[in-house]
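Of the protein chains in this complex, all but one are displayed in their positions.
Residue numbering begins at 1 within each chain, and the chains themselves are lettered A and B in the order written.
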Amino acid sequence: MTPLLQRFLSWGLLIWVGYLLMITLFALTGNEFAPYDPTRQQVVARLLPPFSSSSRGFHWLGTDQLGRDLLSNMIAGARLTLFIGLISNAVGMAIGVALGMIAGYYGGAVDRLVMRLSEAQTAMPMFLVAIFFLTVLGPTVLNVVIILPSLVWPAFARLVRAETLRLRSALFVEAAVATGATDWSVLWSSILPNMAPRIMVLAVIELGHVMLAEAGLSFLGIGVQPPATTWGLLIARGRAYLAVAWWLAILPGIMLGLTVLALNMLSRRFAATSGSAA
Amino acid sequence: MRTSLIKNLALLSAGVFFLLGAAAKPSKLVVIAVSTEPSTLDGQAVIDRNSRVASGNIFESLLDRGANGEVIPLLAESYKNLNDATWRFTLRKNVKFHNGEPFNAEAAAFSVNRITDKAYKTQRASYIQKIKGAKAVDDYTVDVMTDGINAVLPVQMTQLVMVPPVAAKDKSFGVTPVGTGPYKFVRWDRGREIVLAVNKNYWREKPSIKEFSVRVIPDPQTQLSALQAGEIDLVLDLLPEQAKLAPKFISVPATEFSYIQFNAHKKELADPRVRVALNLAVDKATLAKALYQGHGKPMDAQHLSKGMLGYNVRLKPYPYDPKQARQLLKEAGYADGFELVLNAPIGRYLKGEETSEFVAAQLKEVGIKVKVQLHEWNAYRKLGRIPGTEANAFDLKYGWNSNEWFDASRIVSHITCKGTSSKLCDKRIDELMAQGIRTLDQNARDRYYQEVWAILNKSPHAIYLLQQNLIYGLAQRLDWQPRLDDEVNVAATRVSE
Partner (left out) sequence: MNHLSLPSFLLARLRDGLVVLFLVTVVIFVLGHMLGDPAALMSPVDASEQEIAHLRHQLGLDRSFAEQFASYFGSLVRGDFGQSLWQDRPALTVVLEALPATVLLTLVALVFAGLGGSLLGILAGARPESALDRAANFLSITALSVPNFWLGLLLIVIFAVKLRMLPTSGFSSWQSLIMPASALAIIHGARVFQLVRSATFEEMAKPYALVARSKGLPERLILGKHILRNTAVTMLTTVGWEYVRMMGGAAFAIEVVFAWPGIGQLMIHAASRQDFPVLQAAVIIAGAFVIVTNGIVDLLYRTLDMRVRAA
């Protein structure tokens, strides 16, 4: 085992990694692991608390207002939640990294422009703009994936810009330039690989942010619409029954919270062991 | 624009001070909770329950409904039918509007003409069909003209409120309403509550409750908690699950009927056998028992209950028979089923979204794939009015129909060929409905409408679901009985401290 891996692993961490693997498995396999069909209604068995039984069988996490098994719905919800999160994060990362590298490498007016843009964006009430955007253009998965990256790209841009500035004057980069390498190849082959660990750490953190933001939009009713399922939508659906069936809204939130927590714990450990002061 | 800027800044500071000073309310104030804020308090403009709680106590009409649903005089002392198209109302004397304007024939005529004016935007349009206008004959006599014989004019006049000619012309009338009713408007704190106080010059005996407020509490759980804590006195719409948790509750089978309207012009739904099959495929008894916890019962395949004009005793709810449903579909040539979209509004009808999902699942069992599409209220209403023959008309639409007229003619716009909400065209039904409105002989009308529903039983215009109960939650101290027409009459309410 490499020293890095050794330092990285610890029992506590394995739990988080295991949890994330489980969630990923759910997302990849869809309803395979769900005990029941998530859409199957059984109105006479509605609003059952966790650990109860109906004529269908045992319901680990209870049933909702139409008798649908909650656990099955939570497993089914993993796919779209993760999908939107990963794609939005990837897009935001791509934009942020690209802009950050350009700003850091070329400096001058370009740098100022990019920094101004990212400052401007942090100062804007982005969540409100997202609400506005989704109301005007319609709450579809596509539009959600278009607007969510705008929440994360500034963080990437700032990090990458700082890193690029730092690495630009490093010896190996100067050597590459001296041998006549194009800007593009310098950025791509020399600078980017060195930033990669820190970018990945940030990516893990920002994935958590994006997932929480998506849940917020779904909860408010302007994100993904039914019959699609995300954890945010499940929380929204359960909200009306908070007084008589609290598990409907609370448990999906726990699943989401644990996922983001796992991401945060991993990113911290990864940051610590990769030697960066992130 | 500087004055409006200053006004806005003043509003801002006033708002801050008001909020910071939000203290506990005095115990005498009666509070009624509503789930959505009225958009206006103009009694002629809106029809939804939330708005009527306030406007229903501010405004009055010429006629009213008695304890057993019969039409009784209110602001009019008497009325008679002059000729086929004219009704003459003799008005009560010595009644004043809250702002001092006199209530007289001029005001009455103005009120009728205001609401029937095409340029006036009202949600009550379907309630004032066939009323042409009014004119004052002398100070206390007014004639209301109808478009041909209109047998339900008296019923319509119970819901046409009187407004003051001068104040109603003001643009702010919807924000500072003025009527003749037992309560007058005091203030409206947007997003929070509307406060009304007793009208000291009310023409009848003064109500015992001196002041009450209509408070906007969107969340049902909050409404219940507030009721339990004694902060509010009346909740109009308890969830079935909450009924047992309220200090007191009253559950009444109301005049509300839930249904899923067919677009009979759509290819697959044109065959009456298909529509009967879809009625057989839905287990309404379970819907009432499980989803509504018994606060509702399957309707007798008509938007009427016993005692209403046109009720056909021979009709019973369709049984739950999926086997027969599949058989009928096969006969009609749809053994493989087909796909439909079921449209429903968000947050408007109690458990509407759930019922839609429930019905979708049941229809799937007989081979019909249904996708539930939810809409915001205004979009939903717009969808409903698209003529059935157009490409973007709906397939199925979930809704509730209230029949506060207690009269089968109420549903005319849903089942006649030219009806604005209708997606069905049957010549015999059109004939019968036209005859029903054209005579004043109530027995004849009853026969015509009974025949209409007999026809509809073979060729239904909707999946007939439930007669829904209205569940009211009351505080211990409130002494109140619901009315059949769901008007919340605070004047007749008492509190026992």
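Quick note on the criterion: contacts are C-beta pairs under 8 Å (C-beta built on N, C-alpha and C of every residue); 3 or more make two chains touch, one makes a residue touch a chain.
Everything numeric here is computed off the predicted structure, so don't read it as measured data.
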Touch assignment to the omitted chain, from B:248, B:289, B:330 or B:381, lands on B:381
Hey, which of A:36, A:105, A:156 or A:219 is the one touching the hidden chain? A:219
Spell out the interface residues on chain A facing the chain that's missing from view. 116, 119-120, 122-133, 135-137, 208, 212, 215-216, 219-222, 232, 235, 239, 242-243, 246, 249-250, 253, 256-258, 260-261, 263-265, 268
Which residue numbers on chain B touch the omitted chain? 1, 4-5, 7-8, 11-12, 15-16, 18-20, 22-25, 39-40, 121, 174-175, 190-192, 215, 217-219, 221-222, 225-226, 228-229, 231, 346, 376-379, 381-382, 385
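One rule holds in what follows: only the chains that are shown with their structure count from here on.
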Once bound in the complex, which stretches of chain A touch chain B? 39-41, 43-44, 46-47, 65-66, 221, 225-227, 240-244
In the complex, go through chain B and note every residue touching chain A. 220-221, 224, 239, 241-242, 286-287, 290-291, 346, 351, 354, 357-358, 361, 371-372, 374
